[in-house]
Each structure stands twice: as C-alpha cells, then as structure tokens.
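On to chain A.
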Amino acid sequence: MTPLLLLDGISKSFSGVPVLREVSLTASRSEVLGIAGENGAGKSTLMNILGGVIAPDAGNMVLEDRVYLPRDPSEASARGVAFVHQELNLFPNLSIAENLFLTDFPRRRVLGLPLIDRRSAAQAARRLLDAVELPLSPDTPVERLSQGERQLVEVAKALDRDARIVIFDEPTTSLAARESARLFAIIERLQARGAAVIYISHALADVRRLSSRILILRDGEAAATGPAEEFTEERMISCMVGRAIGQLYPARRPLPPDSQPLLEARGLAHPGILENAGFTLHSGEVLGIAGLMGSGRSELARILFGLDPCERGQILLSGLPIQHLSSRERIRLGLAFLTENRRDDGLLMPASVLANLALVDPRSSRLEPVAARVGVRCANLDRQPVRQLSGGNQQKVALGKWLVSQPRVFLLDEPTRGIDVGARAEIYRIVAALAAAGVGILMISSEIEELTGMCDRILVMRRGEISASIARPDFDREQILRVAL
Partner candidate 1 sequence: MRGLLTSRYLVAALAAACFLVFAPLIPGIATAGNLSNLLWNMLPLAVVTIGETFVLITGGIDLSVTAIIALCSVTGALVMNGRNGYLAGSAAAAPAAIFAMLLAGVLLGLVNGFAVTRLGMPPFIVTLTTMMFFGGFAVWLTRSANIDALPPAFNRLSGVGTLAVAVVVALAADWTLRRGIFGRWLYATGMNPRASLVAGVPVHAVTIAAYTVSGLLAGAASVLYTARLETGSPVLGQRIFLDVIAAAVIGGTSLFGGRGTVAGTLAGVLFVALLDNSLNLLGLSFFLVLTVKGAVILAAALLDSAARRVLGEAVE
Partner candidate 2 sequence: MLAGCGNRTAGTAAPTIGVAFETLQTEYWVASRDAIATELKKRNLSMLEAIADGDANRQFEQVRNFITRRVDGIIVVPKDAQTVVPMIREANRAGIPIVLFNRPPAKSDARSVTVVADNFSIARDTVAYLAEEALKTPGKRQAAILIGDLGDINAIARRDGFEQALKPHADRIEIVSRIPTEWNQEKALAGITNAFQAHPGIDLIFVSSDLLLPSVVSALKSRSRYFKAGEPGHVVLGGFDGDATAYRMLTEGYLDATGVQDVGFDTAATVQAVIDLKAGKPVPETVLDPGFVIHQGNLRQAAPRMWGAGIRK
C-alpha cells in the first residue's frame, strides 16, 4: 500500500544555518508515526513545513499521490492536513463554538443579508465535542476551560476538517492522566477512520505505546526509524541524544530515619480550593504530589508559599508558624517556588540570564557559579535575552534564581514540563543533589514516572484533599492513578 504522505530529502536552512538535512519519512493510513527528538532537533521546522507555514529549501512532498507544496496553512488545511499545536491557537474571549467555526460559520440568509446560523453552529459544535468527549456547552467561553479542556477543543477543531493527516505536537504536556487517556482513545478512533496520525512528544512511553512506527530526529537528521517494537525507551533516548544517557533518574539513598520535619501543613482549608490538607516534609526528602488537573495541587503550593490566602489551618517551618507571613518573608526564611508556567511568572523574558538569576537576591555575587551549576547553555550570560533560549535552558534559569539564596524548602510545580530529555536529566540531578544537601523538596507533577523515579513518598490529591500518602516501597503506577481518580 502506498503511503498516504511521503517526504523525501527535505532540507531547510535559516540564515545559512542548516536546520533540516535531507529528512525523509512516510506516514500511512490507519497508522501512527511517532516522532521524538530533543529541542532544536528540527521537529518544529519539519512540522511547519508540513503545515504550510514555511517552504522547504529542497526535497519533495507527496500527499495522496499528488504533489504537496502548500503555500500557506489554509492550503494545507484544504488538502486535509490538520494540526493540533502545542501552543494553543484558541481565543480565550470567544466561546467554544466561535473558536471551532471562526473561519467558516454556518450561515443563513435573513432579508438577503448573511447572518451566522447560531443554532446549527451549536449543533455542529455539540457533535464535535461529543467526539472528543468534552461534556461542555458550546457557548462556554474558552477562558473558563482548563488547559486540558482547551487541548480537547483544539482536537475537535482538527476533527471538524475531516482530516487525512492529523499531527499532534506535544499534546499531553498539559493534560492530566484521565485526559490523556481520552486523547489516546481519540487517536485510536482516528486510526480506525483511516487517517494517518503523526504524534510528536517528549513523553517517550506514550510515543512507544501509541505508535506503529517511530522516527527519531537529531540535529536535523533522521537518526533512526523503524517499527515501534524495535525501540526501547533507552534506545530512543540514546538516538535522540547521540550517546548513552544511562539513568534518567539519578540514584538516591533512602531517607535516614532521624530526618527532621522541615515543613508541616496542618488542616489547611479554603472554600472551594482546599479541604483539610495536611502533610509533613522532612529535611532531605523529595515528596511528590500526584493528582488530576483541578485537584488543588498548584493551589496548595501557592498557599504554602504565601501568594494566596488560606482561611484555616497552620503552616510550620521548622516548628515556626508562617501562615501569616507574606511571601517575601517566607522567601527570606528559606522557601522557594518554581512555578508551573515559566513564561508567565517564572522568568523575565527580555532580560539576560544573569539578570534573571539575580531576581530573588540581587546583591549576590554567586550568579555565575550558579549558572554553571545548573548548566545553562547560551551564547552570552549577560547580553542574550532569555527569550531566545530553549525551554530546557529557560527552566534551568527559572530554577537557578532560587538556588542563589540557598533555600531550605523548594516547591516545584511541573519542573520538567515541555523540556527535552537532556535538560530533564540535568534537572533531576540538581534536585537529587539539593535533597542530598538537606533541602526539603515538594514536587508536583502530572507524570507518574517522574514521581516514582524521583520521590521518597508520593501524596495523592483529589478535590482539594490529600487522599493518600504512598511510601517508596509501595509505589505502583496503576494504584496511584486509581486513587487520583
């Protein structure tokens, strides 16, 4: 059977720098092609070429036995190529239905004037939402949706186009486990319908699970390709990185029994957000927090840090009550908080690496050593804006600024979201080193593997409550998921 899509020898350079070097791939009907690669490997460029955003410098593309060279995204769309982007293209101030049909509303004529046919738009939207199992009204404004729900709307948008090829770019970064499961079911349905699916992700286990075939990109080249069975995660990683990376998660010694309690939460409650949440974090401990989106994990972190108020309950730092202190005072006592979204509230994008590292403790002279310690790779520490760095390097800077003042308790919210495997390994190394030095770490994550790989204990949150506390010997992925649900 001829493949649905064929790319042959695609090359692209920007300002003389080659970004893709003669990449070839095929995608067949009812098949999932998984693509993995580090940031900078060329995945985005390749997808942009497929999607009609940019044109290749050399090479051919053939779709459904016809030459495929889209001049712009709408042409790509017209040929049946649908994209679900990592950076969502939704308008938060409009409703779901309006977003779905933004470029082609169903119309009716009244007195000769074309008006939007809201009823059929709502019906059509309803149908699409059912297909992705999103039980919301089509009139819901998108700004009220969670990240996961928004992604599902994007998928619905792609389904609407009756696509031949659906490309998913990092779709699960913002989805919790249940939503991911939904997404996988949708992908299976797309396969059954005869579409070809291209699935790009850092979540290597997911890529292995879903794909029929896998392509690994490294430095703009196709480093390896073949049936999914031929790839273990380790092989995928070593192809991506070009060397054996060994353990992703650093080895850790178990916590000594006489470890002092460092941060204690007792009976924290705030209407609608937390319900009697309590735990104890010990010095040198890595305590994970698992749970679905909306279970209150990030809210708990913000309350612990002092950014949001909490109606009832106590927070004790080495026995000292701190629930009435401002976040500034808590920072001075040794708390640190790496937020979920580095772009929104973790970094000053136009500023340099050094300027960002100096944000928490401007008087420090340890900026450059810290930059070296976290392993930031950039052209110029002092003059290059952080905006230009890769996601992994950005996250290192966001984390590094807290290290300057040597915190005692570190709250990490999704510390490796959207960053490539090499940077992830480095961040895990840093976290392990901090724990070994006696820092208490609270790690919130939606990736169970990450939690089981790094933590001494895992708390599971559900609807604002801590519903379980599981010690390392009892780690079990399925069980954790079950409790979270």
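On how the list was made: all candidates are chains of the complex that A comes from, given by their letters.
Heads up, the rule we're going with is that contacts are C-beta pairs under 8 Å (C-beta built on N, C-alpha and C of every residue); 3 or more make two chains touch, one makes a residue touch a chain; residues count from 1.
All values derive from a computational prediction rather than experimental measurement.
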So which of these touches chain A in the complex, 1 or 2? 1
Spell out the residues on chain A that touch candidate 1 in their complex, using ranges where they run on. 305, 307, 327-328, 331-332, 337, 339, 344-352, 355, 358-360, 362-363, 380, 382-385, 388, 401
